[in-house]
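Yeah, one chain of the complex is gone here, protein chain that is, but the others are all in their spots.
Let's turn to chain A:
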Amino acid sequence: MAARKKSAKPSNQVPDPLTDDDRVELFRSMVGIREFEEQVQRSYLEGLVHGTTHLCNGHEAVSSGVAQALRPDDYVSYTYRGHGHCLARGMDMEAAFAELFGRVDGVCGGIGGSMHLTDIDKGLIGAFGIVGGGLPVAVGAGLSAQLANKEQVSVSFFGDGAANIGAFHESMNIAQVWKLPVLFVCENNLYGEFTRINHTTPYEDLVIRARGYAMEAVQVDGNDVEEVYAAASIAAMRARGGGGPTFIEAKTYRHRGHSRTDPAKYRDPAEVEEWLKRDPITLYRKDLIARGLLDAKAADAIVAELQSEAKAAADRAAASEWPSADQDFMAKTFA
C-alpha cells in the first residue's frame, strides 16, 4: 500500500456509517446496473444499440460504493464505460436506454450515444470517450467546487489505461498543488482495451502513481462495495473539509470484453474464473444474507424486479421516436 501519510493525519473513520437500509439499497443499486448492462447486451443483439458499447459488468461496486458517498450537488465525470456511474447517480434507465438506442427521448436526444451520457442536473457532467480526457475536466469542476465554497466534491472515474496518459498526470498534479476537492477513482480492471497492464505499466498497483504527486491515496477491493464506500466517504470528507484530493485505486475486473465486438480471448481463463468467483454482486448478496439483511428469496426478488424494470425501460425506449434530421443542430452546437 502506497498511501502517503502527511502531517495532517486524515481521519480513518467513515463519517456516515451505512445503515442496514443503505446496505440493501447498495445491493439494489449494483443489481440495477448489472441488469441494465445485461439488457444492453440483449438489446444490442436485437439491433437496438448501434456502433459500439462498453459494458461495466463487474465494476458495479465501484460505481455504487462511490455514489453512496456523494451529495446531490457533487460533480461526477466518467468514461465511455460509464453506464454504471450514471445509473448509480440516479440517471433514468429509460432515458439512458433511449440514448443508447439513438432515440429522441435519450438523455442527450440521441446525439451523444453510449459513450457520452450526460445529465448535468444530476451532477453527471460528462462522459469522455478519449482515455484520460475527463480528468482535467474533473479538476475544473473541483476548482469550481473550491471557489464556490459549498463543500462539494468532484469525482473522476477512469480506468487503469488512463494512468499512462499525460492528462492523468497533469490533472493529478494540478489537483494536489491547488488542494482541490477531487476524488480520482481509478477502476483498475487490469486491461487497457485488449492489453494487460503488465505490458503497459511498470507495476500493477496504480496507487503508487499518487506518491509522485504527494497525494493521499488508498487501494481498495473494488469488488467490495462497502470497502469502496468507506474509502470514498473518507476521501469526500477530507475533500469537503479542504484537505485536498485523494486517489482511490479500486481493484476490479471487467467481466466482458472491452467493447461489444471483443470476446476477450486474450485473457487467461484461470484469471477470468478467479475474478468471476469474486463477482461483487454475488459477494454482497452472500454478505447481506449472512448478516440477515436479506434472504435468498428477497435477493432474487430484487434481481427479478430490476431485470423486469430494465426490460420495461428498454421496451419503452425502443418505442421512442427517431430524432429528426431537420432539427436545429447549430443551436445544439452553440448556445
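Following the convention adopted for this analysis, contacts are C-beta pairs under 8 Å (C-beta built on N, C-alpha and C of every residue); 3 or more make two chains touch, one makes a residue touch a chain; residues count from 1.
Everything below uses one rule, namely that contacts and distances are computed from a predicted model.
Colleague: The complex has one chain missing from view, so what does its UniProt entry call it, picking from "Pyruvate dehydrogenase E1 component beta subunit", "Cytochrome c oxidase subunit 1", "FecR domain-containing protein" or "ABC-2 family transporter protein"?
Modeller: "Pyruvate dehydrogenase E1 component beta subunit"
Colleague: Check each of A:15, A:90 or A:109 against the chain that is not shown and name the one that touches it.
Modeller: Touching the chain that is not displayed is residue A:109.
Colleague: Hey, which of A:14, A:143 or A:293 is the one touching the hidden chain?
Modeller: Residue touching the chain left out of view: A:143.
Colleague: Sort through A:135, A:183, A:231 or A:248 and give me the one touching the missing partner chain.
Modeller: Candidates A:135, A:183, A:231 or A:248; residue touching the omitted chain: A:135.
Colleague: To test your reading of the contact rule: which positions on chain A touch the chain that is missing from view?
Modeller: Residues 75, 77, 106-113, 116, 118, 120, 125-126, 128-130, 133, 135-145, 147-148, 154, 166-167, 170-171, 173-174, 177, 329, 331-335 of chain A touch the chain absent from view.
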